[in-house]
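Note that one protein chain is taken out, while the other chains of the complex remain in position.
Labels for the chains are A, B and C, by order of writing; each one numbers its residues from 1.
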Amino acid sequence: MTASADIARLIISCPDQHGIVAAVSQTIAELGGNIISLDQYSTGVEGGQFFQRTVFHLPGFAAARPEVEAAIESKLAGRFSMDWQLTDAARPKRVAIFASKTDHCLLDLLWRHRRGELPVDIAMVISNHADLADDVRTFGIPYFHVPVDKHNKAVAEAKHLELLQGNVDLIVLARYMQILSPEFLEQVGAPIINIHHSFLPAFIGAGPYQKAKDRGVKLIGATAHYVTEDLDEGPIIEQDVIRVSHADDVAQLTRYGADVERAVLSRAVKWHCEDRVIRHGNTTIVF
Amino acid sequence: MTASADIARLIISCPDQHGIVAAVSQTIAELGGNIISLDQYSTGVEGGQFFQRTVFHLPGFAAARPEVEAAIESKLAGRFSMDWQLTDAARPKRVAIFASKTDHCLLDLLWRHRRGELPVDIAMVISNHADLADDVRTFGIPYFHVPVDKHNKAVAEAKHLELLQGNVDLIVLARYMQILSPEFLEQVGAPIINIHHSFLPAFIGAGPYQKAKDRGVKLIGATAHYVTEDLDEGPIIEQDVIRVSHADDVAQLTRYGADVERAVLSRAVKWHCEDRVIRHGNTTIVF
Amino acid sequence: MTASADIARLIISCPDQHGIVAAVSQTIAELGGNIISLDQYSTGVEGGQFFQRTVFHLPGFAAARPEVEAAIESKLAGRFSMDWQLTDAARPKRVAIFASKTDHCLLDLLWRHRRGELPVDIAMVISNHADLADDVRTFGIPYFHVPVDKHNKAVAEAKHLELLQGNVDLIVLARYMQILSPEFLEQVGAPIINIHHSFLPAFIGAGPYQKAKDRGVKLIGATAHYVTEDLDEGPIIEQDVIRVSHADDVAQLTRYGADVERAVLSRAVKWHCEDRVIRHGNTTIVF
Partner (left out) sequence: MTASADIARLIISCPDQHGIVAAVSQTIAELGGNIISLDQYSTGVEGGQFFQRTVFHLPGFAAARPEVEAAIESKLAGRFSMDWQLTDAARPKRVAIFASKTDHCLLDLLWRHRRGELPVDIAMVISNHADLADDVRTFGIPYFHVPVDKHNKAVAEAKHLELLQGNVDLIVLARYMQILSPEFLEQVGAPIINIHHSFLPAFIGAGPYQKAKDRGVKLIGATAHYVTEDLDEGPIIEQDVIRVSHADDVAQLTRYGADVERAVLSRAVKWHCEDRVIRHGNTTIVF
């Protein structure tokens, strides 16, 4: 990771109209900031929605932040009916990872974090099983075992919320094999990224590798998406596939798939934590 | 293409059991044949189905063919309850291509044929539109314009059958935008390969690129499959994908998709015509 | 292609320093332009080189162009020691394609042009052989046959220059099997894109597929690059590869390679003609 002190990211979304790029650039320049990168996208010039991610260097950003926010609010937000978010690149997002018994996605995230590839603090791993505790603690990360069954789901989720609230900016489901309740989703207060083991929207639901085998597909895939109340229907962040053949049985598809899953999930988490992903209805803009 | 005189291909399918490879090899050796390549696959040793494709060189194969067939029948077919098919690599399959107004899949097949990449004779192109006649005839291929509308479908299909029957070994739907009737499928007497412009089973039916845009997928694909009575549900031969982004509109997805479609369809046609594709229920073995 | 009337592209390169993005945005806004997209890249904040491609909509751009150029010159060029280039998206680049006997790259460009994928005017095809004349003229493109041999090279290149000068903005070598002389390169006055049939810098020079076979590589590739006096050493625009195996002979590698070559060359030509490619020493920035 390059040093990120004094680097800010401004993410905006507003109805498309003339002059947005110039106004944002001007505002940042007047604050003493220097634009490092700027990406934008519009769904259409007439009546479309405009999205922009601007990364800028501003000496003493941490101290100057209130002033920057005030300038955005007064010079940009009202004029352009703008939703905006300002983040400090020096403050890594705090992440909780949920896992069950399968280790590949979890370990890949922990390993990438350790080697400095992911701009995050991993605050904790929560699992409904005890199996992966040793692996996780080897990386120096707290591991909380919260068993879940039919009867204690509400209690378990209350425990989850207790652990999470105020402590995390993102939750990652790294092959966590429990469905989160609508109540949990409503209360958790942080976005949730899930990895689904198919090329969505193909093979929604359980057992996608078996379904892929039955349908005789020649590629299998994985999809990282934001979790919504509609299972496997949330906005897609990233997808990838790998070639397979008739000779691969379901166990082999599962092994190949694991490589795709961990790659796709780690990219989605990285991009989210770099503020590159903007939700737009049920899709995403990925800058 | 390598010279294919005196080269035969034996495709077999039977319940798996001991000794099939040895018996086939022995039979071919006794006939004076020399095995060039041999692929096999079993769905499982216990109660599974066995598939084998054997390519062998046998001097004077064309003349010796009845003798070879008799040997297969007497020494192999009964003993192993075998379905089998014997083809002469020197006899290219005769192909009819159906197209509508979109040219990319059609032209790619014609061009690959001309440069010697496809081991086929292209007997004719049939279209419900006149648009592509000049392009096709430039390649020296007959073009038959058979208009189809709601009212004349039965008549048009009768015309199709008249053109096809006895003349072709394979029909390729190169973005042919008409649904074939069950009656036509029953009478046509040749396998039909279709290219669908999505990664099946995602986005079945019409307008897959619009559906892909709406769902916000990060890859789009194409699928070549055998046509059955169940639309978009036939055995998949080949699939591929290409990466896209939020910035690609439906028109751009369509252009990217065209490249995948023509690549996937040409591979499927090539493999079919080399007798590499074996149907097994609703899936395929591709050797 | 989307309608491109009144759309301008400003490409700049200058030593990196504070305020470039803001100054450019401000200048465009003051001219009445609206920024559609903006890409930038810096090789480093301290002493680095800055590159930016800005696409903007400005009603009546064709008429206003001198005013725009004057504003860029007075407000930006001097202040930032800027190299800059302004192009009108409504004026497609005029392209000459050089070919020899091999058709795949040539035909793919002609076909993509016809279907509206390439924002170019193809002014002419020049070949040292007569073989492809009919194919080219079917597309309504002029074909000039200029034979080249050891003895007439200077004469032939003089003929080339006569055909090209003033008429083209880009030359594409679509598997043209003659080496261009330093004198020609100096006089031609237009950039030249070549497709090399290997993943450069592997297998420089003639016979790359044979070399790939001899070395036993598991992937083969193609490289589109700008032509310089150093053969196969010019700035790389685009590359891609395809998987091969021990079983593929040189002829098969050549066939697979053709698919990669035509895809890579068409992307490079498209990007160049959209002013997305900026040369930087012996490398390229591709926005």
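Heads up, the rule we're going with is that a residue touches a chain if its C-beta (ideal position, glycine included) is under 8 Å from a C-beta of that chain, and two chains touch if they have at least 3 such contacts.
Computed from a prediction, not measured in an experiment: that's the story for all the values here.
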item	value
In the full complex, displayed partners of the excluded chain	A, B, C
Residue touching the undisplayed chain, where the options are B:36, B:71 or B:250	B:36
Option touching the unshown chain, where C:8, C:97, C:200 or C:269 are the choices	C:200
Hidden-chain contact residue, picked from the options C:97, C:146, C:263 or C:285	C:285
Of B:28, B:72, B:132 or B:244, the residue in touch with the unshown chain	B:28
Positions on chain A where the hidden chain makes contact	103-104, 107, 111, 115, 117, 138, 255, 259, 263
Positions on chain C where the hidden chain makes contact	41, 199-203, 214-219, 221, 235-241, 245-247, 280, 282-286
Sites on chain B contacted by the missing partner chain, in the whole complex	18-23, 25-26, 28-29, 34-40, 42, 45, 57
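Criterion: only the chains that are shown with their structure count from here on.
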item	value
Chain contact graph, described as a line, ring, star, complete graph or other shape	complete
Equivalent interface positions on chain B and chain C, same or different at half	same
Rounded Å distance, chain A centre to chain B centre (Cα mean)	42
Per-residue overlap in chain B, given as positions that touch at least 2 other chains	none
